[in-house]
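What you see is the complex with one protein chain gone and the rest in place.
The letters A and B name the chains in turn, as written, and every chain counts its residues from 1.
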Amino acid sequence: MADSALTPEQLATVKEQVFKAIGFREEDGPVVQRPAGPTSASDTDAEAALDTDAFFVLFSGYLVFFMQCGFCMLCAGSVRGKNAKNIILKNLLDACFGALGWYLAGYGLAFGEDSNDFLGVSNFALHDVPPSRYHNWLFQYAFAAAATTIVSGAVAERTSFVVYLLYALFLTSWVYPIIAHWVWAPTGWLSARFVYKSSLFNGTGLLDFAGSGVVHLTGGLAGMAGAWIAGPRLGRFDASGKAREIPGHSASLALLGVFILWFGWYGFNPGSALAIVDSSEIAALAAITTTLSAAAGCITTLFISMAISYNATGSIMWDVIGAGNGVLAGLVSITASCAVVRPWAACAIGVFGGLFYTLSSSVVLHALKVDDPLDAVSIHGGCGMWGLIGAALFADERLVHMTYPTILNDDTSQARRHFGLLVGGNGQLLASAVVGIVVIVGWVLGHMVPFFLLMKKMRFMRVDPQQEAEGLDIVHHGGSAYPRELKGSSTDKLTAGSEPSFNAVQNSKVIRDIMN
Amino acid sequence: MADSALTPEQLATVKEQVFKAIGFREEDGPVVQRPAGPTSASDTDAEAALDTDAFFVLFSGYLVFFMQCGFCMLCAGSVRGKNAKNIILKNLLDACFGALGWYLAGYGLAFGEDSNDFLGVSNFALHDVPPSRYHNWLFQYAFAAAATTIVSGAVAERTSFVVYLLYALFLTSWVYPIIAHWVWAPTGWLSARFVYKSSLFNGTGLLDFAGSGVVHLTGGLAGMAGAWIAGPRLGRFDASGKAREIPGHSASLALLGVFILWFGWYGFNPGSALAIVDSSEIAALAAITTTLSAAAGCITTLFISMAISYNATGSIMWDVIGAGNGVLAGLVSITASCAVVRPWAACAIGVFGGLFYTLSSSVVLHALKVDDPLDAVSIHGGCGMWGLIGAALFADERLVHMTYPTILNDDTSQARRHFGLLVGGNGQLLASAVVGIVVIVGWVLGHMVPFFLLMKKMRFMRVDPQQEAEGLDIVHHGGSAYPRELKGSSTDKLTAGSEPSFNAVQNSKVIRDIMN
């Protein structure tokens, strides 16, 4: 497991001797003077590097895709058993419809080669896309699907199936791609990757490395619109408007989802380097900051919720779902800045992410009276905003220069990028982040609120109250996710010979409860 | 070891390494200046190799991290439903506190650049760690978290939450890193990677490629200390001291955990090559031996338990949880030796691993009267020991030389490494393995027994009996992991107004069945 067979002292001595002998100075950097080899060999090297990058992006994309599984399990565990199949199917289908929407329209709008500041206008249905960009399509598809699936949690247990399908198609084929274009496409007006500093918005562009704003804020706001317009679940608020808990049916499934999401986030954040050759340090840094922020978010949320419950009831309660959501809050918060902040700042961002989550969750529920079964609005919307701001506050000068390409002044001299307010920089990044947040909020709500209102008007939005009470699985999906066993199972044995008394029935119910 | 005077041979080796690192070839002649211009192909080549290695280590680290999910599901499925949330939260938090402990103290103690035989003394909180080592931090963090989480199973269903958090911090920030330093750091006194054979402990060092000893034995022993001091769960032993089964609440979750762990182990073992360029054969061999040993361990355990049940009751019983634990036993057993044994030996190690697991499980339970709900002590402690011994018995000469770096005699001639007793070698490796086991046992128990005893003294260790009987989820975590639906849900609606007749009860039962 050791890196080197020599002690550092020894190695340093030898290095010094060797360098002296060949006239090499360390500050010169790696030797670049090479004898002219066969050109084909260097071509091969360059090709191999591209292949390695494609490999990295593909596997990161697979991990991001696996987050669909995480979201699905998280949602399934966090709703009542009577709606489990419904939400699982919604999660499966936003991956499927997302693929269609992204294939037909989304990718072209976001990353089409012919494009302007505002959107791309070519490469629809993968037309004329060279195969060497296919890995990028897959990676970006997984992001689009992640943005889409966030909403399923916010509108769970009461929205109709059809409206969700329409929504999924609409988001992946129009709303999300445009934002992705603004921030990530080479020509987008908020991009941080122009060559000339003067072309960058506000001289900075929007720092959103892996999508706190593009993916999470978008998804969270769409969820907000949906949950608000759909209205709360039956029984979520009592007559006096006080919120009542409606716990999900399986904490195990929910936390399985959290773990899978954390795992998948290692594709989301480090994978956003979009290359590994010459970027491995960026990817590794992103992996570390992701880990630390998630841990900090979890611990913060846990202790805050513990303190609140202690104040409120006098007994200490360690909230499991809260801790899981804290992990997600930390992950969302670091997403924008994962490659541009130092590890200590990642801890800070995670801690504040946990705080913001708790805070915004309570605002959404108690002040806005919006019923969000999975806290998706606060996790993805609230922490998504904080993520953009956190990037603007903590972005480290050296890391920004390492992660983002060199920019030039108008006289083609190399320009310095702005960096974070709290680490010695100025407020330019913060200004850009605020602008970014405002336009994303405007764009998403400007589309999703009318969309959901229209659906409501057409009575598509929400299932009937009696259907909601009975559970969507029985009404729409042909039976419960956890059906009772048929006659002939062990249950019969246990009740056999006993009177069908209340007690016997109760007993067999116990068994069945457990069996199911 | 000699710090200043280097032998010509050694100088040559190091020269070669240094040249490779800076992209210099001797035939190029002395470097006089660093030419300007774009980097050449060969430079890209060397850099790309490092990047590829970083990529490999990162993705292996992700897989190892995913083992947290596996452990979590395994633990959740193996405890009773009333404690599911508790153990899930413990598993989540050891990943989180583990990250903090490893960040602040652990990594510096284990792999800090300034270090002595016993521990590292720099690089705390990633201070002064070059980004090119960040990927290693992540990988090693995942290992530390794996060692920590082993204990959660052994002390499940009865220990208090706070003591577990303190334990997790203590293990990842002090107990585990020291052992990792001894065995894996370049300067550790048990390391197998010194340059001179005479510097190696016993002329061999400890062969522990991926951590049977460092990770699993450490975790298993800490679990032993915890389970022993916490005492058995209520009802685990009857009045006469005979053990009674307390089955877990979901075999599906437990086996999901086993599969995820097996998957993650492909990061654990092959990933420990820490490089893929020029090491792909080592990694591939490790993947094969891992597979075969897991299969052999599973089959052995299954048939042993079948034979035992047949002897005891006369009917054949195929034990699912036992088979799953057999997989883990095989995996732990091969961990130390995965890159230095041939595939047939991997089968043998797996078979004996299954045997040792069954044996030690029965010793722990019936002789020591220690209640270990997940058999973590026997799987990780028992098979961890066997893994070190197995490596010493079966290590193949050629593979040892392929996997570990070349070592030199004092006269700087190349030295032969010792290899396994059963494949033609001598007992030196075995002696080292025994020493390794003794010091790990001493170190871990020397810390964890006093730690847990202190906790017990302070009455932190264990929850109240009535809390234990009621279940930790309700007492500490605000309700069951699988809550019944609240009043006001559909149940009431459907039964409202009907007599509490058999039929009504049946109806509400149906609903509840579905809910649960």
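The rule is simple: a contact is a pair of C-beta atoms (placed from the backbone, for glycine too) under 8 Å apart; a residue touches a chain by one contact, two chains touch by 3 or more.
Here, contacts and distances are computed from a predicted model.
A.B. asks: The chain that is not shown, which UniProt protein name from "Ammonium transporter", "tRNA (adenine(58)-N(1))-methyltransferase non-catalytic subunit TRM6", "Meiotic recombination protein SPO11-2" or "Type 2 DNA topoisomerase 6 subunit B-like" does it carry?
C.D. replies: For the chain missing from the view, the UniProt record says "Ammonium transporter".
A.B. asks: Considering the whole complex, which of A:193, A:401 or A:477 touches the chain not shown?
C.D. replies: A:477
A.B. asks: Which of these touches the unseen chain: A:48, A:243 or A:308?
C.D. replies: Checking the options A:48, A:243 or A:308, the one contacting the hidden chain is A:48.
A.B. asks: From the listed residues A:92, A:166 or A:422, report the one that touches the chain absent from this view.
C.D. replies: A:92
A.B. asks: In the full complex, which of B:118, B:263, B:443 or B:460 touches the chain missing from this view?
C.D. replies: Of these options, the touching residue for the absent chain is B:263.
A.B. asks: In terms of residues, what is the contact footprint of the unshown chain on chain B?
C.D. replies: 52, 55-56, 59, 63, 80-82, 234-235, 246-252, 255-256, 258-260, 262-263, 266-267, 270, 276-277, 280-281, 283-285, 287-288, 291-292, 294-296, 298-299, 302, 309, 316-320, 323-324, 327, 343-344, 347, 469-471, 473-474, 480, 484
A.B. asks: Which residues does chain A use to touch the chain missing from this display?
C.D. replies: 47-48, 50-52, 54-55, 58-59, 61-62, 65-66, 68-69, 72-73, 76-77, 84-85, 88-89, 92-93, 95-100, 103, 125-126, 131-132, 134-135, 137-138, 141, 161, 250, 253, 256, 476-479, 481-483, 485-490, 493, 503, 506-507, 510-511, 514-516
The rule we apply is simple: only the chains that are shown with their structure count from here on.
A.B. asks: Find the geometric centre of each of chain A and chain B from their Cα atoms only, then give the gap between the two centres in Å, rounded to an integer.
C.D. replies: Distance between chain centres: 29 Å.
A.B. asks: Please name which positions on chain B make contact with chain A in the complex.
C.D. replies: That would be residues 1, 3-4, 6, 11, 14-15, 18-19, 22-25, 27-28, 30-35, 37, 39-48, 50-52, 54-55, 58-59, 61-62, 65-66, 68-69, 72-73, 76-77, 81, 84-85, 88-89, 92-93, 95-100, 103, 113-114, 125-126, 131-132, 134-138, 141, 161, 183-187, 191, 193-195, 209, 249-250, 253, 256, 272, 274, 405, 476-479, 481-483, 485-486, 488-490, 493-494, 500, 502, 505-506, 509-516 of chain B.
A.B. asks: Of all residues in chain A, which touch chain B in the complex?
C.D. replies: 1-11, 13-15, 17-19, 21-24, 28-35, 37, 41-43, 45-46, 48-49, 52, 55-56, 59, 63, 80-82, 235, 244-252, 255-256, 258-260, 262-263, 266-267, 270, 276-285, 287-288, 291-292, 294-296, 298-299, 302, 309, 316-320, 323-324, 327, 342-344, 347, 402, 466, 469-471, 473-474, 480-484, 500, 502, 505-506, 509, 512-514, 516
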